[in-house]
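Here the complex is missing one protein chain, while the rest keep their positions.
Right, chain A next:
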Amino acid sequence: MTPKYLWLVALVALYILPIQSLNCVYLDDTILENVKLLGRTMTGFPLRCLKDITDFKFPKEILPYIQHMKKEINAVSYRISTLALTIFNLKGSIPPVTEEHWERIRSGLFDQVRQAHECFMDEEKENREHPHSEDFLTVYLELGKYFFRIKKFLINKKYSFCAWKIVTVEIRRCFIIFSKSRKLLKMTSGKIGKGNIYKPGKRHRSQQVYTIKPPLVDPRVTVPVAAGFGR
């Protein structure tokens, strides 16, 4: 690389970090856009589907942890986005809507996953010397169980129209709850992402340190139903 282009590379490197951090700024907007998209695409609820409604037992107990989890909120955001995209990537089902609308939903979810991943990577670099807390592990596991129940319901109902209707309504509700929690966290702390002070949570008796590797999810690759979900 010639020296005269070095200044251009340096300029890009200088601004690449702030540009990357902008993903965290737009993540909240992306989540809200997907909420609107799911509501516009899946309008109405047929009375006949009321007989299939069930309680997916959303883990409400993690909400207090999420509202105080300043340094690991992006990891939680990435976890939720990834699990939701996994649900909508399940193959072997009749989509409840047209293919065009279905692709639009998947594309929106993919953008959300990508932005959440960027935010998570930035957060991981900051927390390199600080392992995740026990609270984060609890949240991580509970979210896994929750989306597992959703997936199991979908399979049991054989990906029926009403099942997809109910699952769509449930995932939309999950996004709303998480978005409100992020908003409350932002209001109390003022900032999410870089620069947040690590707040150590409760430790396990064995003082084990848990390190989580974010799985890379490619929307073009169909994830098998029984593949490593909920771990």
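What we mean here is this: a contact is a pair of C-beta atoms (placed from the backbone, for glycine too) under 8 Å apart; a residue touches a chain by one contact, two chains touch by 3 or more; residues count from 1.
Heads up, the rule we're going with is that contacts and distances are computed from a predicted model.
Hidden from the displayed complex is a chain whose UniProt protein name, among "Interferon alpha/beta receptor 2", "Calcineurin B homologous protein 3", "Ribosome biogenesis regulatory protein" or "Missing oocyte, meiosis regulator, homolog (Drosophila)", is "Interferon alpha/beta receptor 2". Here one chain is not drawn; of A:Cys24, A:Ile62, A:Ala116 or A:Ile166, the residue touching it is A:Ile166. Of the listed positions A:Leu37, A:Ile155 or A:Ile176, the one in contact with the omitted chain in the full complex is A:Ile176. Where chain A meets the chain that is not shown, the touching residues are 32, 35, 43-48, 50-51, 53-58, 60, 166, 169-170, 172-173, 176-177, 180, 183-184, 187.
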